[in-house]
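Just one protein chain is left out here, and the rest sit where they should.
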Amino acid sequence: MAEDPTPTREELSRVEYAPPAKTWMDTGVDIPNRRGNWCYASDAKHPEYLGQPNAHDWAPQNEDWNLPENWQRIILDGMKERLEKYRSFRLFMDICVRCGACADKCHFYLGTGDPKNMPVLRAELLRSVYKRYFTKAGRMFGKLAGARDLTIDVLKEWYYYFYQCTECRRCSVFCPYGIDTADVTMIGRELLNLVGINIGWIMEPAANCYRTGNHLGVRPNTFKDNLDFAAEDLEDITGVHVDVPIDRKGAEVLVVVPSADYFANPHYFTFLGYLALFHEIGLDYTFSPFATEGGNFGLFLSHDMMKRLNAKIYFEARRLGVKWILGAECGHMWRVLHQYMDTMNGPADFLETPKSPVTGTVFTNAKATSTVHITEFTADLIRHDKLDLDKSRNDHLKVTFHDSCNPARAVGLLDEPRYIMKKVLNNFIEMPENTIREQTFCCGGGSGLGSDENMEARMRGGLPRANAVKYVKDEYGVNTLACICAIDKAVLPPLIDYWVGGVEVAGIHEFVGNALMMKGQNERLTDLRNEPIPHLQKREAEEEVKSDA
Amino acid sequence: MNALVSLLAVLSIVVIAFLGAGAGLEVLFGVVLPYAAILTFLVGFVLRIVKWAKSPVPFRIPTVAGQAKSLEWIKHQPLESPYTRRQVVLRMALEVLFFRSLFRNTKAELKGGPRLVYGADKALWLFGMIFHWSFLIIFIRHLRFFTEPVPALVTGVEWVDSFFDVGLPALFATSVLLLVSLSWLIGRRFLDPQVRYISQAADYFPLFLIFGIASTGVLLRHFAKTDVAGVKELGMGLLGFSPPNLGELGLSGLFYAHLLLVTALIAYFPLSKLMHLGGVFMSPTRNLANNNRAVRHVNPNPQPVQVHEFEHWKEEFKEEIAEAGYKLERD
Partner (left out) sequence: MSELLAHLHARREAIAAAWQKRMMATLPHAGQGFLATSRDPLMNPMGATFRTGASRVTEALFSGASREELERRIDDLIHLRAVQGLPPSQALAFIPELKNVIREEVGELVSCGNDQAELDRAIDELLYLSFDIYVRCREQIFALRVRSMRDRSYKLMERAGLLWEEGPERESGMNRGEP
């Protein structure tokens, strides 16, 4: 068979068919060969601006990362400090029994098949160093005790895998000891940051946010322009003029949004929904020109940075003399507002227990932080029948809901958005049970991984989520994926485009805005995206024909 | 490699015990080492707990696994998102007693194809439960050797445990269950490629050790029957700090093997992952209420940080602020 076109065995041998015989401790990571799979390093100027230690220029693909000479000492000292500071860290280093229950719970593992993406091994990358330097067994028995030296290869592995964890906490739900890989990853990134290893996608927004108040670095005047512009857009669409108050002292409520809401697509349409809603209920509120960002990329860098970026929110609430804070649709922002803000920058004793001015409902669950989630607020409005809603205005949408990781697993906010959706639209379909609520799959771009250079890694990490969306699209014809997270709104569209196609991403308050009947509105034949609502346009056309006749 | 080293370590403990008992080292193995091990255990356990306790819990970071307490009419899931201390205790109790998080894996139900993974996960929960509960019951049964009169709890447990009334002396169900569940847990570490990949010596060693303890225990009870009265004399003696003359008791080499394995386990315990026994109670993602917004959590050791001062920001962007027309008043 001379003409046999089959490649020879040798030619095929370039594909590795057998798993490496080595243990995970001996297989490092080949970063240069994996472009498209990791995030770029930060320019030194951003960490420098933020006063971060050992800020320097470096690049993951380079052999030499220009680390400070005593980098091992710095990391180990940092580790010691954090072991003494965080019980979670010390405990999680000590008690894992490697039962493997977490292994197949990680979207990055499911999407890559890379065993070091199993949460247990991700933690073990750090744990092995902990054992080597902080436990007797590790010092005595070394590798046998699961301990290994802190080498440059280990550090590179940390970088590669701690920036492949989206801190979504899905594994923690299944762990019999509640070991939270997000917590481990946070510490891992803090340690890397001590020697100047950090990524641009986190550092630049953090620096912008510190300087201007928001991640994109929008200046105070542009902020105002943007909000005015949104009001104009809303007027164009609905015919209703709304005021957008900024810096209004003595308002009852301070509204905090992720900055993407007022300039990114499709976040912006949700933002229009908020404006319409606030106007319609006559909410006495204000935006802050200083706290122009509810999101907090500090969370993805270090506890200290989170606290630094978060401080402005209570500061502004106090300065503006509001009674309570209303937080908009955002995932990680809500992890910070719910689990960290009061502890870090409270007590909020200058605020009151939030009380809805429309329904009189007292939000006792927020009596200490005085911060209410907008879906809690709106669900309560709808429950008390305070909104004039025409559900049919969303009839062109078949909607499914992606529980964003942080609202689900940090806040426990599951039924509020569902309640709202069931009241503002007719076609709501759940994705399969073990891909939603507390078991929700991450979008693949959380915790600062929503950059573009790592698009392929995001595609892999988001595969389990996309797959569940595809399922409801194929089965039920779903055409809209709802979520309450700014990162989701940025990351899901490309993800869904690649794996599924034909499904748009939207926030809950976009639907609310669509359905909301406003006093003095025009015929409103379009939705908030200014796209025609098919059945309304059709009806309008029919009526015209009738009146002509 | 990891497994082999662990196995050899356990086997050498057995050999040492046999050799030692034959060479007149009964006092070392029957008295000195058990005392030392228990001392190690107590000190080590306490030290470890103290070490954990010394690291504060700066933030309240429960992993929420269900609907939080929110608006009155929204159904709250107190076990998944505890709001009060009582609910936390319940959540912890279910976690500690029934391994609720592991059980969670079985909930998944989907269309299409056989679902091998859920079977496996359910097995992990099941065998984990069998193993831990059997171990506890066997531990309680052994209190017989340290108490006079034997408490009703112990005899009651024995009565239930030998319910099937097979053999003489009656075969305890837990003896079988412990060995079966251990075999499964060991087998899993070898046969499941993922678990094999993550397993370390520290994972195999305690399994082999406990397997050694259980099998020598079964041998002592059913095959190379040991002098139970002698064992009890030793147990009571150790407890009363007046150990008997071991030469006169004439306990077998097998008994010393059993004892030395137990001694090793006790001493090894506080140094190892077995401390999850204590740690599970201290995990901040499980033992805290998700009432973050209602009750302020105080960081015992807050770190001051530098923030962008409002006045500085105002100065930096004064032109833009003027353009926007903000007043930016402060009280």
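Which chain is which? They are A and B, in the order written, and residues in each are numbered from 1.
Following the convention adopted for this analysis, a residue touches a chain if its C-beta (ideal position, glycine included) is under 8 Å from a C-beta of that chain, and two chains touch if they have at least 3 such contacts.
Predicted, not measured: the structure shown is a model, and the values here were computed from it.
When the whole complex is considered, the residue among A:E235, A:E456 or A:E540 that touches the unshown chain is A:E456. For the chain missing from the display, the contacting residue among A:S88, A:T222, A:T270 or A:N394 is A:T222, taking the whole complex into account. In the full complex, chain A touches the hidden chain at residues 1, 3-7, 12, 14-20, 34, 36-37, 103-104, 110-115, 216, 218, 222, 225-226, 229-230, 260, 262-266, 268, 432, 434-435, 452, 455-457, 459-460, 463-464, 466-468, 471, 490, 493-494, 497-499, 501-502.
Following the convention adopted for this analysis, only the chains that are shown with their structure count from here on.
The geometric centre of chain A is 34 Å away from that of chain B, both derived from CA atoms.
Only residues 19, 23-24, 51, 83-91, 94-101, 103-104, 115, 118, 120-121, 124, 136-137, 141, 144-146, 169, 172-180, 183, 210-213, 219-225, 246-247, 249, 289-290, 303-304, 307-308, 311-312, 315, 319, 321, 338-340, 342-344, 346-347, 361, 363-369, 371, 376, 379-380, 383, 408-416, 419, 432-434, 437-438 of chain A touch chain B when the two sit together in their complex.
Of all residues in chain B, those touching chain A in their complex are 2, 5, 48, 51-61, 63-71, 73-75, 77, 80-81, 83, 95, 99, 101-102, 104-105, 107-110, 117, 121, 124, 128, 192-195, 197-203, 271-273, 275-276, 279-280, 282-286, 290-299, 301-303, 305-308, 310, 313, 316-317, 320-321, 323-331.
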